[in-house]
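One chain of protein is taken out of this complex; the other chains stay put.
Presenting subunit A:
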């Protein structure tokens, strides 16, 4: 062990070779206990699909029977708030099912009583036009992904204080031929996590997909950040789904007040 100038303790490589070899051998031997722990972890990490109202589980094949022309996915609280208040308040959306999952990064260890703020995904489809939604890859389907990232993730030569955040950037797959509603993400155009996975999947399966990424300096639910998604309302994928904009703003304000999280660290 060695201590650095800054007080970190760093493990120095051991020069006594024999000591290391013995430790390694012990670690390589897997006991039955290790296997049991691994099995339990795998069971915990299974993704479960079910209907929220009836609490019955749903087979993936049942979801696949819904045909789909437009798939819209919102990731993160600001994108979800935008979708709920601007798109889902016009027309009747029926909940088809939801997916719950758990992994080691989740903050709760209880896998039975996951609250709505935990890893959660709900599938809705439009009653009047059931072709808007689906889960399996179809060639004539168009995918739209909405998400937020912190503005410090935006790679630019300027300093972040001179950027006018929040702002919208787009990233699309090769098959997406329509013009995006905002400028494309400049190089190095790197995205992370679920949006990246969805875009990669769509690129591989030649599905036209576009990701609208809002860079903001307020990661919690915020009116101005949600407002930055408004240009997306004019895109072809969302046109026809949005009817009442003033009412949407009211719904958004209500969402703000019900979802305020108390924190005393920052004032």
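To be clear about the criterion, contacts are C-beta pairs under 8 Å (C-beta built on N, C-alpha and C of every residue); 3 or more make two chains touch, one makes a residue touch a chain; residues count from 1.
Assume contacts and distances are computed from a predicted model.
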{"item": "The complex's invisible chain, by UniProt name, from \"Protein BCCIP homolog\", \"Proteasome subunit alpha type\", \"DNA 5'-3' helicase\" or \"Sorting nexin\"", "value": "\"Proteasome subunit alpha type\""}
{"item": "Sole contact to the chain not displayed, among A:99, A:223 or A:251", "value": "A:223"}
{"item": "Options A:11, A:43 or A:164, residue touching the unrepresented chain", "value": "A:164"}
{"item": "Residue ranges of subunit A at the interface with the undisplayed chain", "value": "6-7, 152, 159, 161, 164-165, 217-218, 222-224, 253, 256-257, 260, 262, 264-267"}
